[in-house]
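Only one protein chain is missing; all other protein chains are in place.
Entry: chain A
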């Protein structure tokens, strides 16, 4: 941006010299010419001033207030997000069009959002950053148009869109124009879905209709303590339902990353969030036409991992941490976990293998025995669909005792939610590798990227056991009323408590962990 300004100045200077040299002899002409030159200079001056004002957003006092809240300004955020000097701003001088309620007297160049494109680790991304210092970041029709413009550009080029949300909501003074603006953005969110990665980083309030844009993007991240997402704020909640609730409890980062599952991850502060976002972008392809990125890799692809031999406990009912398996398998233990605190019985996230991004899905025996329930199914399904859309190979680690039984689950529709995960795995056409580390029981075995759902390569570890259900349950049905059920139970364990039944049916590529490290999956 600075270089562009320099270019303007340079051009102006060349032009005045040219005028002086060629027309300096004639007095009358000189006067006229100088008057147009003066005009040009004046315009230049005006541009400079407007730019200066645009750079200041809502003014110094509002910037100070923003800083006092522990938040960076919209420009500072972009400055940190992009590679140095790479941000190119759009529509810096655009102003809102509202003339009611005295709004015509309050205009800020650029209005309440900063838009443009820039480079993140050398790769292009489109972005908008809402400016809370201008009308509380509220969304005017112009604000929406600016956002729509970058979204359209991003679709054209095939590059991710990053939204840095910090907005009080609709520009009430504009009425329906503001609402129309939201809808324009929503439509683009939907049309871009699965075409370019869309990421929302909530860095301040985001309330009312505004929340649906982040909800429709692929990933929603939040900043702890300073960001909120809710349909209606605590005051409205109080007046309607008489509930007393704080902003933080209603829609803070903790609520959305642990209870509601609306947000995918929370970061400590603005700086942490933006640095992590830069890192996160490195896992994603620019669009659905690009392959999963392969970053240069220092970790040997054929590295032996003896630790994998000892993670699965001897006792088949004993819990272990599937995350240990995951971090030991991916490059440099670098695993970007998505939704680490929500539906913890399933692990999802991105890692790299031999430099290439892979999506990891794993049951987590440490939490609720790694069973599938409504939340974990929905969490897993969305992730699998994202990977499928963006050419990211999926590696699934299976240790699932089944779907969680109970009225709570059945009444809330475990059937239709569980179906989402089944559908997602079955539908996915990216390379799929599955490793059964221990249990693969019942329908949940089928769901977890089984061979039968077009799994490309399915491995079983020596600890694997695939069966319709646990031995006790199975024998109590098979041998109901018989006196020595425990004998049959032992027989069932003998028969199914190992990888052989499935192995002899040719379900697996190979038993044993040594082949796990074939990381060069073709795409």
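Here is the rule we go by: a contact is a pair of C-beta atoms (placed from the backbone, for glycine too) under 8 Å apart; a residue touches a chain by one contact, two chains touch by 3 or more; residues count from 1.
Going forward, contacts and distances are computed from a predicted model.
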Original post:
Can you pick, from "GATC amidotransferase", "propionyl-CoA carboxylase", "Auxin-responsive protein" or "holo-[acyl-carrier-protein] synthase", the UniProt name of the chain not shown?
Top reply: "propionyl-CoA carboxylase"
**OP:** Out of A:299, A:337 or A:491, point to the residue that touches the absent chain in the complete complex.
**Re:** A:299
Original post:
Which one touches the absent chain: A:93, A:155 or A:319?
Top reply: A:319
Subject >> Touching residue (missing chain; options A:225, A:456 or A:491) >> reply: A:225
Subject >> Contact with the hidden chain (one of A:50, A:107 or A:123) >> reply: A:123
Original post:
What chain A residues would touch the chain not displayed?
Top reply: 67, 70, 72, 76, 79-80, 83-84, 119, 121-124, 224-225, 268-272, 275-276, 278-280, 282, 286, 290-291, 293-300, 305-311, 314-315, 317-319, 324, 327-328, 331-333, 344, 355, 365-371, 401, 404, 470, 472
